Every structure is written in structure tokens, then in C-alpha cells.
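Every protein chain but one is kept in place in this view of the complex.
Labels A and B are assigned to the chains in the order they are written; within every chain, residues are numbered from 1.
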Amino acid sequence: MHRFILKRLLLLIPVLLGVSLLVFAIMSFTPGDPAQLILGENAPPEAVAELREEMGLNDPFLLRYARFVGNAATGDLGQSYTSGRDVFDEIFSRFPNTLILAALGVVIAVIIGIPIGIISATRQYSMIDSGSMFFALLGVSMPNFWLGLMMILLFSVNLGWVPSGGYSSWSSLIMPAITLGTGSAAIITRMTRSSMLEVIRQDYIRTARAKGVAENVVINRHALKNALIPVITVIGLQFGMLLGGAVLTETVFSWPGVGRMMVDAIRQKDAPTVLGTVVFLATTFSLVNLLVDLLYGFVDPRIKSQYA
Amino acid sequence: MTEQANKQDLLSIEDLSIVYEVDGETTYAVNGLNISLKRGETLGLIGETGAGKTTTALGIMGLVPNPPGRIVSGKVVFDGEDLLQMPKEKMRGVRGNRISMIFQDPMTSLNPVMTVGEQIAEVILIHEGVSKKESCRKAGEMLEMVGIPAARAGDFPHQFSGGMKQRVVIAIALACNPDLLIADEPTTALDVTIQAQVLDLMKDLKSRYNTAMILITHDLGVVAQVCDKVAIMYAGEVVESGDIRDVYENTKHPYTRGLFGSIPDLDHSVGRLNPIKGMMPDPTDPPSGCKFHPRCPDATATCAASEPEPVLTETGHVARCLMLQSMVEQTDVNRVQG
Partner (left out) sequence: MSQEMTLDPVQGQLDKSPAKGAPKKRSQWLEVWHRLKRDKMAMLGLFIITLVVLAAIFADLIADYETVVIAQNLADRLQGPSAQYWLGTDEFGRDIFARIIHGTRVSLMVGVLSVAIAIVMGGGLGAVAGYYGGKIDNVIMRVMDIFLAVPSILLAIAIVSALGANLMNLMLAIAISSVPTYARVVRASVLTIRDQEFIEAARAIGASDLRIIFRHIIPNCLSPVIVQGALGVAGAILSTAGLSFIGLGIQPPEPEWGAMLAGGRQYLRHAWHVTTFPGLTIMITILALNLLGDGLRDALDPRLKH
């Protein structure tokens, strides 16, 4: 088991190198001269040229990339072109805000999605089933930033129940978390239902019934654990997606997280910050997926024995 | 048959009909089936794939999937009570406890995320009202009984071979010492050498506990080896039934004769096997009259027109064939009530 984790962690390294190379390459296409950006438009050309040399911008691409990786490995993602602050520090001071939002979003999605998925599956073709499937489809189809705006319109502007943005108290969390969680709730509902329907047809469920097991125990004990195995993957993927999707939600709610930091940086053409945030979020995403894979072992004994 | 005889039966199925309805199309899976079985007796239920054997078994267990399945008519009297009228809750107390079932494919019959010990203990826990610890101890005993070391109770199904899994399934089925065991092709999915082992094990356990058994199979050899009585099914009906000796040695129904004709026999050197011509009829559109007439070598015009009634040819030996019916009617022997 330990060896498996170690192996997976080692496999993560080339992926992260690839991700950073990919993003680094994309960002190096960004038009505009960073030196000019830092010094301002009226800076003398000599000063700009000097700064370019100093920043190593004239070096070949691969050298610059190697320098970036070397620094990143020691926790140095460079300084923001606009604020001059350390990008790594800035990300870390904001990341808890994003994490709490994504985590709450996932919790909401799971609390809503799994029970509704189970109920839909056990009452296939009933009114409850069609109703929840329609709402699930609606949830998948709704742009979450629009849902956020509509909630602001209803609950902040019209009813005045919760603040429309910023981070003042716990109540500021409610709407962003719901906004973020709705789409995932819908996806998890659909996934749970179809997985459950698949499992209910299996022979071992018939065996359980033949043993005289009560129907609710058949569902909760025999079927659920099997049905949840594929759902766990989806939950993990959703958590990663929410970290990325936070970009839009954080913009809507002026939430001081990594996502909004990135959007602001893009507007200001602050390449180190954009690069840093994307690489950071991608790393988190990969780590979450690794965790999900490991979690599998605890749910599915067939996989656990492969680890050994 | 008299009232008296009926009371002695452990299981008596009368006029059972089960259909499946999918997209407005009705499949007639079981049609007016009659079977009876005494305590400790073994009945072989034989027929081709699609003859309705498994549906009959699920009907007894109250496990016909609904929808699409529906029991249209009939009685399943078990120990004096009609299981079809029994409240769900009470029926659950019968299932796994007084009637158990072994399914065809041991590979998929066990829950992959529960240990085999848990799966055996569960049925004991439900029906015997013992403590969790006691149920686990008994589960270990059951494993030993089917020839698996009790120490393996903590293993998961994927750690066992097919034959071992079927032993686990048997342990689950016998854990509560049932009066009736339904085994649905318990050896079909296994290797030939393992088949014999599993069959011997079942035979041994059955005689030890005096359990009645319905053995569903299409293997006539297995039936001869294990069963006291046999019922041949065709298109959802029992076409011939009786003591194994009577049916094997004094075969009455053309379909049964056809079945025997299609097995190789080492004692008689025959140039080629003699398979039954044609295919099973479409269960959504069964033929008129005798359901076997399109394939029957002896069929006459009347066979397509009227449905045969079950005829008692000798003690306990019943066949459903118009030819037989007319012969018997001439000799004035009583007809069996359907």
C-alpha cells in the first residue's frame, strides 16, 4: 500500500512537469513586454532593455522554463508584475478561501446528489424519479455564474437575507457554495442513479433478496457500496472541477480566492501570477485525483488486493 | 389425487402462470404449471433454455422481478400456506430460511464488496435471532462444512475460484437448514471435475438434513444421479412428470423421447445423434393447441387444434399429450385435474 502511494506520487512528477511546461509555453505567447509593463509606458527604452536582461527574458525558452521549475520547486513562483508581491505567498494566503468554498460545494453536492440518486433509482419511472431527473438536467444545464447572479438578485437585492459578495461572515459562504455545488449535485445525482440501477440488476442483489434480506437493507448495505464506487471518481473529479470552476463563482461573488486572483491577473497581464495560479490549481487537482484513487482501495476490495 | 395426498406435500404448485410484459409485448414464461414435492424428495426440473425453469423458481421464491414480471394465476402452497398470498414481511422470513435458492452463476452471485463470512453470517443473523458473534462462528462452521477452511471467512469473493464460490453460495443457502432448496443449474458454470464435487456435496448435505430439493438443469445425467422425481418443461408447461424410473424407462411424451434421443449413449452404438428438429416456440406468440406440435414427429391435425390435458398414465406418472389422452380415455382411466 505504501509502495503504491509512493509510486503514484512519483508518477505525479512528470505530469506536473508537463502541466507547467504546457502552461509556461502558453503564457510565453502573451503579447507585450513584461519589462515595459513593470516600468510603465513612459519608461526610457534603455531602462526597459536593462530590466529585460536582468529578468532573463532574453534567454532561450528552455532555460527560462528550467529556471521557473527550479524556483517553483523551492516554493518560489516569482513576483507579481503589478503588485511586486510574492506570487506563492499570495496564492497561499488566498487558497484557504477557495478550498473552503470548493469543499462546501462538494459537501452540498454529495448531500443532495447521493440520496436523490438512490431514491430515483429505487423508484425508477415514478413521478419522483422523473421530477428529480428533470431538475438534475436543469442543474447540469445552468451556467453557474448565472445561477449566482440570480441568487444575488433574489436573496440579496430583493430579500436582503445574505450579503451579495465579499467575505464578511459565514453567511457570505452560503450563496457561493450553493452556486458552486448545484452543477455537481446534478451530476452526482445522475451518476448515482445510473450506477445504482446497474447494480440493482446484478445477481448478488438477487442473492441478497433470496436470503430474506429486507429491501431497505438490500439497497443500503448490498447495493449502495457497490454503486458508490464509480460515484467516488465523479465526486473527486467534481472537487477538482470546482477548484477550477471557482474562477467564475469567485468573480460573481467578489470572493477573495485564488480563482479571482487569476482573473484579476489576466486582466492586468500579470503573467507570473497567472502562471502560478494555473500551475497551483492543476497541482491541487492532480493531488485530489490521486486521493480519490487511493480512496478506492478502501471501498473496493478488488482494488485493495492489487495494491499489495 | 386426493386431499390427503395434497396435505403430505411440502410444496405444491397449482396452475402457476407467469408473464413478462415489456413494451406492450407479453412473454408467456410459465403457463398453468403443476408440480408437487414431499419432504426430503428431490425433483429434477428439466428443459431447454427459455422453457421457464428459472422463472418458476423465482415464482416460488417470490422474486419474479416486477415490473416487467407478473404472476397471473395459481397457487404455490408450501407447508400448507399459499406463498403468493403471504404478506411481504412474512415471505421474507421464509426466504433464505425455509426455502433457499442457489443461482446459476457463482461468479456473479456473491457481493464483491462483502467478505464471504459476512455474507453467510447475514442470513443466519436475519433468521435465527442469534448474536452477531454467534452468527460469525456459525458462518465459519458452514464454510468448513462445504470444505473451505473457516479461516478464509474474512476473504472477499474475488479471492476464490468459481467452484469455491459456488461452495460459498451453497453454504449461504444451507445456513438456516431450509426445508426446500432450489438449485438453478448449480454446476453449469463450473468445470466438469468441479461439477461432480459440487454435486456430491449437495447430495451429501441434502440427505444429512433431509432437505427437499428442486434441481433445475438441462443435464439428464445429473438428474438420473441425484433425483427421485423429474418434471420435463417445455414452453412454460410441464409436459411429463413422475418418478425418475418411470419417466426414464417408460417415457410417454414425444418431447421427452426427443430429449433422450439427443444424448450420446455409449452402450448402444448409434451412427448419429437424433436432435429434436426446430426451435423453441416464440414465447410472445406460442403456437395453438399442443405447444410442441410444430416440432413433434407424431403430431396430427388435432394437435394444432386442441390443448392436451395432463393424463395420469400410472401411479404418479403424468404426461400432457393428445395421443396419450385419447388412448387413456378409451381405456377409461381417470384424468388428472389440471
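What we mean here is this: contacts are C-beta pairs under 8 Å (C-beta built on N, C-alpha and C of every residue); 3 or more make two chains touch, one makes a residue touch a chain.
Only a predicted model underlies this, so the values are computations on that prediction, with no experimental measurement involved.
Remark: the absent chain touches shown chains A in the intact complex. The omitted chain makes contact with just one of the residues A:Leu6, A:Ile26 or A:Ala47: A:Ile26. Of the options A:Thr82, A:Thr233 or A:Ser286, the residue whose C-beta touches the omitted chain is A:Ser286.
Only one of A:Val218, A:Ile235 or A:Leu248 touches the absent chain when the whole complex is considered: A:Leu248. Annotation for chain A: contacts to the undisplayed chain at residues 14-16, 18-19, 22-23, 26-31, 124, 137-138, 140-143, 145-146, 149-150, 152-153, 157, 193-194, 197-198, 240-241, 243-245, 247-248, 251-252, 262-263, 266-267, 274, 278, 281-282, 285-286, 289.
In this section, only the chains that are shown with their structure count from here on.
Centre-to-centre spacing of chain A and chain B amounts to 54 Å, using the average Cα coordinate of each chain. Across the complex, chain B meets chain A through its residues 61, 63, 92-97, 100-101, 103, 105, 108-114, 122-123, 126-127, 156, 158-159, 169, 172. Chain A contributes residues 202-204, 206-214, 222, 225-226, 229, 299-302, 305 to its touches with chain B in the complex.
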